[in-house]
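The structure follows.
A single protein chain has been omitted; all remaining protein chains appear in their positions.
We call the chains A, B, C and D, going by the order they appear; numbering starts again at 1 in every chain.
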Amino acid sequence: MKKIIATLILLVFTFYTYNTIKGFRFGHDFLNAKTNNKKISQKIEPAGKHYLENNKLENNASNVVTSIVVSYRGFDTLGEVTVLFLAATGLGVILTLTKKEDDDENENDSSEGEPSLIVKTASRILFPLIFIFGAYVFIHGHLTPGGGFQGGTIIASAYLMMFLSYSNFKINHSIFKSIESMSGLTFISIGLVGLIGFGIFLKLNLIPMGVFNTLFSAGLIPIVYIIVGFKVGSELTAVVDSYRENW
Amino acid sequence: MSWVETVYNYSYFVGAFGLIMIGLYAVMVKTNLIKILIGINLIDVGVNIFLVSLGYIKGKGAPIFSNASVTPANSIDPIPQALVLTAIVIGVAVTALSLSVIIKLYQHYKTLDISKIREMRW
Amino acid sequence: MVDYAILLIALPLFAAFLIPLVAMVNKNWPKYIPILVTAFNSVLSINLLLYLNAHNGTPFIVKIGGFIPPFGINLFIGYLAIILLMLISFVGLMISLYTINTVKDAESRYYMLFILLLMGVTGLVITGDLFNMFVFLEITSISAYSLTAYKRDGLSLEASMKYILIGSLASVFVLIGIGVIYYSTHTLNIADISNHINTVPKYIKMFSLSMLLIGLAIEAELFPVNGWVPDVYQASPTPVTTIFSSIVVKATIYVFFRVLFTVFRADLTVMNFVMGLGVITLLIGEISALKQVNIKRMLAYSSIGQVGLIVIAISSYSSMGVAGGIYQMINHAIFKGILFLGTAYMITSVSGTGKISDLKGIAQKMPISSFIVSFSIIALLGVPPLTGFWAKMMILSSVMSSGHQIIVALILFATVVEAVYYLKFIAVIYDSSEITNSFKSTIKFNKIVPIVLFALTIILFSVVPQFLVKFQDVLLKAANELTNVSSYISIVLGS
Amino acid sequence: MNVLRTIALILSLGFLSSILFYKIRELRNLSIIASLSVALGFVIKFFGIYTGIKRAFSYKDLFYFKFDAFSNFFVVLILGVGLLAILASWNYMKEKKGETFFYVFFMLTILGMVGLVYSRDMLSFFIGWEVMTMGSFLVILQSNEKDRFKFALRYFIISLIGAYSLLWSMFIIYNKVHSFKFSAFNSSVFTKGELTTLLITISIGFLIKAAIMPFHTWASGAYSRSPLTFTAFFSGAMSKMGIYGLFIFLYGSIGLSAIYKTGYNEFFQTSYFQYTLVWLGVITAFLGTLRAILSEDIRVMLAYSSVGQLGYMLIGIGLGSTLGLTATLFHVVTHGLFKTSLFIVVAAIIHRTGKTKFHELGGLINNMPIAFIATLISIITLAGIPPLGGFATKWLLYEAMIEKRMFFATAITMLASIGAFLYAYRLIQNLFLGQRKLEHDDVKPAPLTMQIAMLIPALGMVFLGFFPNLLIKYTNLFIELINIDFFKLGVKVTDTAFTNSYGYWNAFYLGSAVVIIFIVSTIYYNLQRRAKIYKIGQLDIYTAGEYVTRETPLNYSFNFYGFIFDSLKPAIKYSVTNFITRISKEFIALSDFVRRIYTGNGQHYAIFTMIFTIITLIYFLS
Partner (left out) sequence: MKKGLSLYSQEAVILFVLWLGLTSSLNRQELIIGILISIVIPFLTPYPLSDMGLKWLSPKRILGVVLYLLVFLKALFIANIDVAKRVLSPSLNINPGIVKIKTSLKTDVGKMLLANSITLTPGTLTVDIRDEYLYIHWIDVEVKDIEKATKIIAGDFENLIKGIVE
């Protein structure tokens, strides 16, 4: 019964979606297309085109996606960071340890499920390597594909690996918490510096813009991305840690 | 344009909405909470693919000007990619949170069947 | 310029990030931070109101990152936004006062989530960018998910699970809608989209509209998609429920109509559909509340009904109706603030399970709270000349003049139903026949003060006519901000 | 100096002092009484009967008030009855639990009523209306009865329905003429259907307040469960607000010609709508009387009596002729007087004995002589026996009905009028005469304030009985307010006599004749009696050879009219009250069914969401 209803619903949904996307021109070069609409006096310029063309002037970051994420739509990114922060916090709230009756049994379990030497050794070798790869990704966020979120995730995956290999591997909660907080505070402070100095929140071209396509370019964008990297890394690690502690 | 042609031309959209449909089906039919969560994730992925493919322009490359061959004129639209980044992060956050809720629910009700978890109704 | 308006968001965020560090220093300090933040926001929003009054009431925008509007994110602040901001910060302040010593294991994390929820709502109200709106929507809902589950018992987890399930669907629909509209207009700025919306093919526009409508209807608690609401309201801690009912819904309704009015320039077909939804929501909400035994659940259904009323009012699309809807938003926020906080205070005093019958005869032990609760119920029912009446008058007259007599009759019918269960509740708390419950007589000033302050606002709105007339002007201006698309565009994009 | 503002100020001061001194009994009561009397004095001073003073006052073009003869007529009633009721409450409410807030809400009610009577726009009328309802609802809650909540709730909910019906009609009008003012009403912009809707919604609103028959279900409960001194006001003044509202909306604002537009019957020379009103009034008068006859509780009996009496007033309103309206207004006054008196008497009896049923009482004539006199005068008025005021009402009313050729309705009304005597008789027979219960031997007379409060209306009734023309003359002056010609027709009034096409009646001569006959016959009787005196005690009988003691019940008062009850038994179960109870039960069952949409299963909610999606897509995309 439920299946039939669901199928029917999806069929109707598909019908309308199909009709809609039929109206799309997939792969059409809308950025450089000439508008033939004279009804509207306002200029029609796709925002994407504006970003592509003015990015070098305004942000000097060779990765346009990064400059959109961090600079043009930096407010979104602040929100994103907040969302992750929220998820980590909420997770902490929900998964707060309640006193378990069978504490001893738990310890026995953990020794039984200890991974083999291969896993342990491999992960301890790989850990710094993954870590530096993560760092590379978020440091080069404005030059190459990637950025703070990706790099942070990579770093968190390194920690995830350690959690899997060493059942008694513990992280220092207060350090991670303070990294989380400090990076968040720094992000907002960067925004506030712009506000105090120039009356513009999240103004990122406060420092010299540097030479295009080199590491020290794009103003504060890499700094922000590094902060985001720290934040995401520590938050996702905390998330993973919460899960592990609860089991 | 026949529908076969449409499906071929719009394969990204078809894939994206296919994933969304599968996800919705799982959400509506499966009773296991984990499966429902997987369904939600499928929907998320589908939407993300949809968003990314919105920015695609035939024959153009990524908007990263690290070598001189890439110019604004032959880059795709960068905005959807930025949006997808945000959407992914939000999806991750929701997934993490709902997993934790499901864990706790399981400890509480000893079941993952959504139709049995209905202490509050009417 | 008033670029410091961004502090409305930046400061709570800063405070939220600061809380873990503060908690490391002293575990008792975090609970005062929400009070500071909401008080600051109240002052700031009053300041913005004064600024706006000094500048002919023309709304202003705040550019973030210094990019001109279609290309950067901008905030849009006018009377409507400021009304909602003042509401958010005032109710937030009251609830933070109430919350001190309420949360059992006084965790800093609760306060972080609390502040971020308020921050998300604030962002929803003032943002001028469609995708940014989505981000704030998600901030709001994710903090709401966590806060719903805060008690960590079966009920709250269950409620949170339902909320997450439906909320995820909502975000998906919103995202699809935003994607489609982005593809059609190549911009995300609300004003810019609105400027170009007429060039979009009708079919695509309507598809996008329906996607956004569905997603936002879920958040705005409209009828067929509000299954999660009673559960969430019932299971979450009372201060959180109060925020949901008083603030979050209001902000989502605002967003709902901002999208319909401004982004899509919705026409009568859409508005009739929305009005129909509002009517069904009103009826179902009020009728379902009739037989509830759990007080919070009853209030939850009542909230649903009130949402229906507000939606009916705003979807009438006349300036009087929209103004009435905004007025009703304010009223409802204050009434529900009193009702949720007051009843929670009573329930904690008798250590009850939240059943209405637990409160039998409580009025003899807690005369002030009982009186204020009854007073706000009477005001909510629209007994003149209290504030609820004026809002209802505005709503009814606008709905009537848009030619929907039946809807007027249905609204009145729903109010009668509402009166039945609310007066029954008053009858229970004033029932002096027998008192079976044990009663802990502890007067907590931090609990009674918010309730009294709320009641004073009701009196202020009701009794001071001079204020009322001025206030109506402001409401009409606010309504104009919501309905007048061309002025919105010209303010954001320049002439 | 604006009179309206002064009155508002005085009454507000009274209200404020009732709040401020709510714990200090003497100060509070004195200040309230002072404010009411000063206000009453003001109104009477600027009565404007013969000079026709009209004073208007408006606020922000939204609220519009007018000080004129018609309003003053009702305001005097309100303030007078209110003053009496509050005077009676001084002792009645003493030491009762709800005393502290009783006066606050009482004053709120009075404020609302005065406001609505002076208002000449629908908005302020409605505000006053709701304040009055709310205030009376709160007063009912101050009584000591256990089931007061049930009845107060019923009263409030039904009143709310009425108020909203009224509100709806107000919006229908506002939507067309874009003003709430009564004078702005323009019947030419309405279609016939709209006018009909208007008339129906308006009359539902007011008929509910007047407790006319299908809408009377709240009345017996609310009247009998409030503090009884308030019931005196409730029945004596407040129920008249429905009549006032009908008067001012139907004839003051909408106008007779507009009513005729909805459908005119040549034979009865009236519109179908008015004809319906008349029949509603007739049915109410008849059935209300019947229910009053069958009541065992004094309070319930008086409540149903009020319902029946309101029926008479509605008949007059429905007739819409000069005679009819005059009869109504006259009856407003007489009913106000005798119901106030009667309720205060009953309050005094219940206050002293604590009993509320007829069969628990009896033989109180020696304990409460003043109350007996007041009751006697009231009953004579109620039953319409000459020479007192009630007769004038009946006389005018029957003439008016015959004028409109409603003979059958007249017959039933006459029947009801006989019924009124039947139940009124019980008040004398079962309360004051007959055998006194043992425990009531040392019942003290009614408290002083109550005695004053019950005597003043009695004097008024006697006065009206002799000089009805003073009042009738006054009502004729409302032509100025309601500028419709028919008021000018028909009635000629001199200072003492009263003439129209059907005849001539001089109440003063008639009354004097009755009094003279009474005096003469009394003298004659006393002369006769002096010859042989047989004073027989109540217990001077024996049955079946046994002596009768005081414990033996000799009074036949339980189920007094049982034979009527027995013959009507099958019909009684079809009462409106049962019907409404049934409906509300069904509705609650429906609500239980509706809320099952919220199944509690999260997946169902997801499916709802998808179904909603589909509906939305279908609606918008096809």
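A few points about this structure:
Keep this in mind: a residue touches a chain if its C-beta (ideal position, glycine included) is under 8 Å from a C-beta of that chain, and two chains touch if they have at least 3 such contacts.
Everything numeric in this text was worked out from a predicted model, so none of it was measured.
In the whole complex the chain that is left out makes contact with A. Contact with the chain not shown here comes from a single listed residue; of A:I132, A:L164, A:V193 or A:L206, that residue is A:I132. Contacts to the hidden chain, counted on subunit A, fall at residues 116-118, 120-122, 124-125, 127-129, 131-133, 135-136, 139-140, 162, 169, 214-216.
Please note the rule applied: only the chains that are shown with their structure count from here on.
Ranking A-B and B-C by contacting C-beta pairs places A-B first. Centre-to-centre separation of subunit A and subunit C, using mean CA positions: 30 Å.
Rounded to whole angstrom units, the spacing between the C-alpha centres of subunit A and subunit D is 74.
For subunit C, the set of residues touching two or more other chains reads 131, 135, 138, 142, 145-146, 149, 152, 157, 160-161, 165, 169, 183, 186, 188, 203, 207, 230-231, 288. Within subunit A, contacts with two or more other chains are made by residues 2, 5-6, 9, 13, 16-17, 19-20, 24, 30-31, 46-49, 51, 73, 76, 79-80, 83, 86-87, 90-91, 94.
Subunit D contributes residues 59-60, 97, 123, 126-127, 130-131, 134, 141, 146, 149, 153, 156-157, 160-161, 164-165, 167-168, 171-172, 174-175, 588, 590-592, 594-595, 597-600, 602-606, 608-609, 611-613, 615-617, 619-621 to its touches with subunit C in the complex.
If you check the complex, the residues on subunit A that touch subunit D are 2, 5-6, 9, 12-13, 16, 19-20. Residues 131, 135, 138, 142, 145-146, 149, 152-155, 157-161, 164-165, 167-169, 171-172, 175-176, 178-179, 182-183, 186, 188, 230-231, 234-235, 288 of subunit C touch subunit B in their complex.
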